[in-house]
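A quick write-up on the structure given underneath.
Omission of a single protein chain aside, the complex is shown with its protein chains in their original locations.
Chain naming follows the written order as A, B and C, and within any one chain the residues start at number 1.
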Amino acid sequence: MYEYSRLVHYYETDKMGVVHHSNYARWLEEARTFYFNDTDLAYVETESYGVFCPLTDMSLKFKYFARYGDRFTIRLKMSKYTGVRFRVYYTAVNQDGKVLFEGETGHAFVNANHKPVSLSRAIPHRHELMKNLAVDE
Amino acid sequence: MYEYSRLVHYYETDKMGVVHHSNYARWLEEARTFYFNDTDLAYVETESYGVFCPLTDMSLKFKYFARYGDRFTIRLKMSKYTGVRFRVYYTAVNQDGKVLFEGETGHAFVNANHKPVSLSRAIPHRHELMKNLAVDE
Amino acid sequence: MYEYSRLVHYYETDKMGVVHHSNYARWLEEARTFYFNDTDLAYVETESYGVFCPLTDMSLKFKYFARYGDRFTIRLKMSKYTGVRFRVYYTAVNQDGKVLFEGETGHAFVNANHKPVSLSRAIPHRHELMKNLAVDE
Partner (left out) sequence: MYEYSRLVHYYETDKMGVVHHSNYARWLEEARTFYFNDTDLAYVETESYGVFCPLTDMSLKFKYFARYGDRFTIRLKMSKYTGVRFRVYYTAVNQDGKVLFEGETGHAFVNANHKPVSLSRAIPHRHELMKNLAVDE
């Protein structure tokens, strides 16, 4: 279980006094970036191979408001890797262990023309790393 | 079926050359704001009664990339209104009628302390409007 | 004097209950997009010629808070066009005519490698339009 953590930014709050939910998609992306950086799968390099990895879907369940001053931690695991697609599951908690939200995202590898590509053909050594990282449930 | 439409902003794109998915939560919020403004349920007034309406959940399925230069239209309907909660369903299309994404959001009325409130007690005339607007499926 | 106007979005507010200042750079960009769209200089087409137009500098003086429920209007004029650079001056007011902020941005034309380009050579007919639009002070 990988963990990514940082303080909430002021500009992420809205007039309700809590973090605006649109930022959660960004927190998940930050968590994925650090996760892949830390597992030799840095996304900045994926794109240098001409391979992109957009989202296919995202769902979030909001549990508790995040506030300025909070430090959130996102726990993430990657699963269901098929060579072309994979899914990531997330739980975000605050500094008191309170669950802020739960979420999942689906991803697909595509080329510069946005056509699906198999990672095993496009970047074989990354395919091996992905296979090993993906958690079977 | 209510429709909200505008041009994509440059600052909504990312280095893939398409709209970053985190903006879609914002487009849905814009669509809801205009929908409620146009049905005598302006959210700016809801908050003036001390009633807030945060999201309980959100899910999105991404179908086609949106680009700078595109004009998107979001079709929305409100449903499953219970007096405390409701759901909104969305389809976003571009100027060629191509579906960009589909989504749904759940909402709950809460007071300034973030406790659930019944709209029928808090703002009775708005409760009647909501009941009439909500589409039964 | 060109005018661009729209409602403030909820997601643009912060926990002070007012619009977060980082959004003003985005409002200015929206105003420029509509201004250039309306004067046959659509930026989406500029980029299709391989010409980009990043900012060289920006300065803003904040006068009055903008709030959710407000409709802002940005008045803009383009000036000091040299063929490679130009400046834009802005005044943003709310629905009561109260000045929200004043600002100016500097811009330069560059190619895909981020090297300066002369618009008169790169897209001659746009150069003529820019020359005629730029207001000499």
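Throughout what follows, a residue touches a chain if its C-beta (ideal position, glycine included) is under 8 Å from a C-beta of that chain, and two chains touch if they have at least 3 such contacts.
Note that this is a predicted model, so its numbers are computed, not measured.
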{"item": "Identified contact with the non-displayed chain, of A:50, A:69 or A:116", "value": "A:69"}
{"item": "Of C:42, C:60 or C:84, the one touching the omitted chain in the full complex", "value": "C:60"}
{"item": "Subunit A, residues in touch with the chain not shown (by the definition above)", "value": "7, 9-11, 25-26, 29-30, 33, 42-44, 68-69"}
{"item": "Interface with the unshown chain - residue positions in subunit B", "value": "10-11, 13-15, 17-18, 20, 22, 68"}
{"item": "Touching residues on subunit C - with respect to the absent chain", "value": "15-16, 18, 21-23, 25-26, 29, 47, 52, 54-62, 65, 114"}
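Definition applied: only the chains that are shown with their structure count from here on.
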{"item": "Approximate Å spacing (C-alpha centroids) for the pair subunit A, subunit C", "value": "34"}
{"item": "Geometric centre distance via CA averages, subunit B-subunit A, whole Å", "value": "24"}
{"item": "Two or more partner chains touched - positions in subunit B", "value": "25-26, 29"}
